[in-house]
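For reference, the structure is listed below as structure tokens.
A single protein chain has been omitted from the complex, and every remaining protein chain is retained in its original position.
Each chain gets a letter, A and B, in the order it is written, and its residues are counted from 1.
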Amino acid sequence: MTPKLKKSLLYWLLLSPLCVVILLPFGVMFVTALRPRDELFVYPPTWTFSEFRWENFVEMWVKTNFGGALLNSLYVSVTSTIIAIVLSIPAAYALSRYRFSGKGLYRNFLLMTQMMSPIVLVLGLFRLMVHLNLVNSLNSLVVTYVAFNMAFTIWMLQSYFNTIPRELEEASWIDGATSFTSLVKIFLPLAVPAMVVTAIFTFINSWNEFVLALTLIRSQNDYTLPVQIFSQVAGRYQVEWHHVMAATVLATVPVAIVFSWLQRYLIRGMALGAVK
Amino acid sequence: MASVTISGVEKWFGTLQILHGIDIDIEDQEFVVLVGPSGCGKSTLLRMIAGLEPISDGEISIGTRVINDVPARDRDIAMVFQNYALYPHMSVYDNIGFSLKLRKRSKQEVSEKISEAAQILDLTPYLERSPRQLSGGQRQRVAMGRALVRDAQVFLFDEPLSNLDAKLRVVMRTEIKALHQRLKTTSVYVTHDQIEAMTMADRIVVMNKGRVEQIGTPMDLYDFPANLFVADFIGSPSMNFIEGVVAADNDGPFVMAKDRTRLAISRDSSAELGQKVVYGARPEHLVLSGGSEGFGATVEVIEPTGPNIQIFADVAGKRICALSAERRTHKPGQKIRLHCPETSVHLFDASSGARI
Partner (left out) sequence: MKSRTRIPTTPLLMILPSFLLAMSIIGYPILDLAWTSMQEVSRFGKMMGFIGLANFAEVFRDPLFYSSLVRTLIWTVAVVGGTLIMSLPIAIMLNDDFHGRGLARVIVMLPWAISLTMTAVLWRWSLNGRAGLINATLMDFHIITEPIEWLATAPLAFTVEILVGILVSIPFTTTIFLGGLSSLPQDSYEAAVVDGAKPWELFRYITLPLMKPFINIAIVLNVIYVFNSLPIIWVMTEGGPANGTDILVTYLYKLAFRFGQLGKASAISLIMFFVLFVFTIAYVLMVMRQEHDSTAEEVKNDA
């Protein structure tokens, strides 16, 4: 046995309890989503079930207004991601390229806003949205998600921008480009991958947010997915767990796949900027 | 093509002064090298000429035009960067042609200029490649090509060879010099490598701590360094320095080192008796003397380099270096005598460092 193989076996042995605990609820999710309703509560509980009931998904979609919640979530996440990126690009560019007084202060300000937990401010935010007459409007979520994500997006973008050599822009100025041309022809094309990655993480953050959505959205038609699924569980005498699990499958699996695919960029981004 | 005039230029970063009143006149068609240790301000000065760094005080003109407030794109200069700064998302062809495209030249003119530049630089087979598919030397050539197609008034080079390996550096430095002889474009070249400066320059500007130490032709600087800094910086291996006091006896004036070693100097020297001085002698001027001439030394280390043998020896408590072309081997600990012809001796005032 090679040393590497030995090490691999040891590491997997050490990691396996954690992996089991992480994966177990996902197993539960799948086997519940696919089992017939009357096999939910059998005694003693068991993993096995009689047939794959794919109709659960269709039933759930219709009964729980899943489509509506999905559209709400998509609207909020896409809009807030676009606005956050559009507002963050100039700020990140300024932080990465200019020397100006107040730069350090602004970075610390961003750091503070990133640390601010929505729950601490949720009451004040709710009252703000009441004043603005935005309660029950998905746009209240868009605005708050943009604000709470901006520190993250600016930071990610800035740390990637820092890796694009300043000399490229200088070379283009000397070649005769205006600042604007240089930005459009040289800088932005090189920054596209960074913007895509940052946008996807911002999207996932908005997609997963719960507390603000629970607070600022009161009418069922405007629920986002996490609140919608939560409302299927909380305060109900009879919970249709096979529907809940089917909905959870649809709400989490695509996001989890994208996230797993991109996580190394997040690690890289953090190594570059946030926590040097 | 044009001259470049730098007068009274200063650079401040906040309260930190980087450049102290720099005056340099660069003539039309001249190849001037700014050389100095890192942090001496040479790159900052170059970037001020390029328009990448604001000028805190003083004036820079190209030809007769003061360019202090002219943005980089309108200065009609071309620049080769240390890391080449090739646009990674463009082909070699587009990299070289970018400036022409921005100036809205016709397609045909652009393509002619690019193929001409590619011809000169041996880049013709690589025009469709992207920069990351090229070797270091090829990237260097593309950066040159980008400058070449511009027909700019002035070429600026910011340590363009420092990322190449030693062998390629020597090749490229000859190529750049040949190119300049052909195009005759006024060039300002920044480097920290004094050999690059010596080999390439029409005139060298030696800088240190934000000041100009000396301006002159390579041989001028080598033969008549204005002060200790230039004497030490130019030449490899460096000049040997021994501190002492000027004295005289029947055989003429000499510098007396700490341990009373007698270092002969020229009778024409204007050094005064009793003056504290630094005696300087280049390694190649120190010859092994057979007789009683010169001064005694103890061999410490021998380093053959091929053409020469470097003899490191102790003189008056200092380790000095002498070059010898003789194949005779010395042993560490051996006593020898070294002699420097009085006309080759450099004398510097010990307190001001200025040449005497």
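Everything below uses one rule, namely that a contact is a pair of C-beta atoms (placed from the backbone, for glycine too) under 8 Å apart; a residue touches a chain by one contact, two chains touch by 3 or more.
Quick caveat, the model's predicted, so the values are computed rather than measured.
**Student:** Where does chain A touch the missing chain, residue by residue?
**Tutor:** These residues of chain A touch the chain that is not shown: 4-5, 7-8, 11-12, 14-15, 18-19, 21-29, 31-32, 40-47, 87-88, 90-91, 93-95, 97-100, 102-104, 106, 108-113, 115-128, 130, 143-144, 146-148, 150-151, 154, 204, 207-211, 215, 226, 229-230, 233-234, 241, 244-245, 248, 251-252, 255-256, 258-260, 263-264, 266-267, 270-271, 275-276.
FYI, only the chains that are shown with their structure count from here on.
**Student:** Could you please specify the touching residues of chain B with respect to chain A in the complex?
**Tutor:** Those in contact with chain A are residues 50-52, 71-73, 75, 77-79, 81-83, 85, 87-89, 98-99, 102-103, 146, 150.
**Student:** Can you list the chain A residues touching chain B in their complex?
**Tutor:** It comes out as residues 165, 167-168, 170-178, 181, 186, 189-190.
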